[in-house]
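Got a structure here, written out as structure tokens. Questions coming.
For this view, one protein chain was removed and the others were kept in their places.
Presenting subunit A:
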Amino acid sequence: MVLYIRNQLMSPYDIYFRSFVALMALPPPDPEFVLRGTSAAVHTLHFSCAGQEPDFPILFSGSENGFVHVWNLKTRRVDTALDGHGRKSVYWVETLDAKDRLLSQGRDQRICLWDLAEGRTSVTDSVFTENVGFCRCSLLKVAQGRWLMAMAAKSLEEVQVLELPSKTSVCTLKPEVGAKLGMPMCLKLWQLDSGSQPWLLAGYEDGSVILWNLSMGKALSQLVCHQEPVMSLDFDSEKAKGISGSSEKVLSIWSLNEQQNLQVHKIHKLVNSGISDITIRSDKKILATAGWDHRIRIFGWKKMKPLAVLDYHTATVHCVSFSDHRNPTERLLAAGSKDHRISIWSIYTQT
């Protein structure tokens, strides 16, 4: 009874959090299911689940053997395996709107555009990046049928922004001479709201994060977040707050103030070092990190409250991704790991 009254006072979300916290005392939760069969380390994941029936939810995974697997989440099996990167590791996949247009980036220095409609599996277009690093691209939809894609360019420190589908170069972002940033490690294109000016956040090898203004091609602000290369970052434009992880034992949370200056907001200490991926869920309530310690960690985004440690994998987790199901209760979290497995977790139903 008491609980009921208290529940009345709490928002449903609070309850959700509380039960999640309570859950932490329990034995660790299990994945909803595990996808096997990539037969190589999984480097990147991307959901496409927003379609209505009879469309089935899909998960794209890119693995070290150069394949992009298309997983049907209804049958939990591979529908198709796309081989377009000459058996070189695929480390970024993203869809252009619909699930039948897929971008994949591989270590063969190519970014391929796939046409997957009606069962086709052909590469319709590709970009040769000439970049030898492993910086994932970032995609931003700026208008209907128009995207911007940021990618690491040929020369080591540069980032190039292309417009898709025309592939015309919008700008090339070069750090000041002598900045010694090293290679860009991770990129995040964002805009405040649709139609407004796009920005780019880039994490560099020396541990700094730089905010770039695309129209001026100029670095607005630089913040040294880590001592080690920035492995991954994500940014919440609503709260003007971002998070980045490196090979260290910390997560760095930083914010962007009115003057477009990046400031360190908080440093969150971790038990084990090494974060390979960070993703904030689209509702900006929680975030997930992929750890080198084989674990996935879930935090509340607002206060960085640790919610859960998902322990399943037996090797480094390379990537985490939240699904885009229309119905929030169906939403899933997927994590791909070096142990060749992709674990799928249902975060909502575990309350």
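Note that a contact is a pair of C-beta atoms (placed from the backbone, for glycine too) under 8 Å apart; a residue touches a chain by one contact, two chains touch by 3 or more; residues count from 1.
Keep this in mind: contacts and distances are computed from a predicted model.
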For the chain not present in this complex, what protein name does its UniProt entry give, out of "2-methoxy-6-polyprenyl-1,4-benzoquinol methylase, mitochondrial", "Histidine-containing phosphotransfer protein", "Translation initiation factor eIF2B subunit delta" or "TELO2-interacting protein 1 homolog isoform X2"? "TELO2-interacting protein 1 homolog isoform X2"
Out of A:75, A:144, A:166 or A:329, which residue would touch the omitted chain in the full complex? A:75
Missing-chain contacts mapped onto subunit A: 26-34, 36-37, 74-77, 312, 350
